[in-house]
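With one protein chain withheld, the remaining protein chains of the complex are depicted in position.
Coming up: chain A.
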Amino acid sequence: MILEAQCINKYFLDPEKHQVLKEVSLSVPEGELVSVYGESGSGKSTLLYILSTLDMDFEGNLKIHNQEVKDLNASSLTDFRNKHIGFVYQFHYLLPEFNVLQNVMLPAMKLSKKNKDDIRKDALNLLSEVGMKGFAKRPSYQLSGGQQQRVAIARALINDPSLIVADEPTGNLDQKNSELIFELLKEITGSRNKAVVIATHNPKIYHNSNRSIEMIDGSIRL
């Protein structure tokens, strides 16, 4: 099991105490793509931030890659995330100061397990896998939304993490690009044996996932 969440409770304190997540449990093995859907405010994004260790202010247990994340301090958590979790956001978030290739290389340069030449090779391989090799030297801001999202997926994969978390990855794309991105994520799940969790509004995605979970008022509908 790559991801094991047990009895997650989460409260917002502002403006008044309010329970956003209620006893949420979820396990995802490798090679499975799970999508979480539900109305706005149902807590799916909040759940996703917790599952990706960005939000550590919750009750319950969360194991990723057999590591209880609550046992990690702030700096080891950053390293853990760097190594084991890849992110894809709704708004792509490539860094405009860097070109496409450099954007993909950044997480690996932080990990610094390999030398720069090997990292560059890996990054180019990933870019060709997502069909963006020809754009490697382009400044990232010149790319279209769909192109940027493909680069972001390559960036999420560079350190070969076991878990990929995607928050509305197609939320900002047209239908054709949405399908392309989803196909790409699905392909990665299978071929690279990753655990993938997607929060989405898109019925095409949650109908075609290995498993889909609906969230209502902070709970998973059984």
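The working rule: a contact is a pair of C-beta atoms (placed from the backbone, for glycine too) under 8 Å apart; a residue touches a chain by one contact, two chains touch by 3 or more; residues count from 1.
Simple rule for what comes next: contacts and distances are computed from a predicted model.
Candidate names were "tRNA 2-thiouridine synthesizing protein A", "Fe-S cluster assembly protein SufD", "Lipoprotein-releasing system permease protein" or "Imidazole glycerol phosphate synthase subunit HisF", and the UniProt protein name of the unshown chain is "Lipoprotein-releasing system permease protein". When you scan A:E39, A:E97 or A:D174 for touch with the missing chain, the hit is A:E97.
In the full complex, chain A touches the hidden chain at residues 45, 49, 52, 54-55, 73-76, 78-79, 81-83, 87, 89-91, 93, 95-98, 102, 106-107, 109-112, 155, 159, 167.
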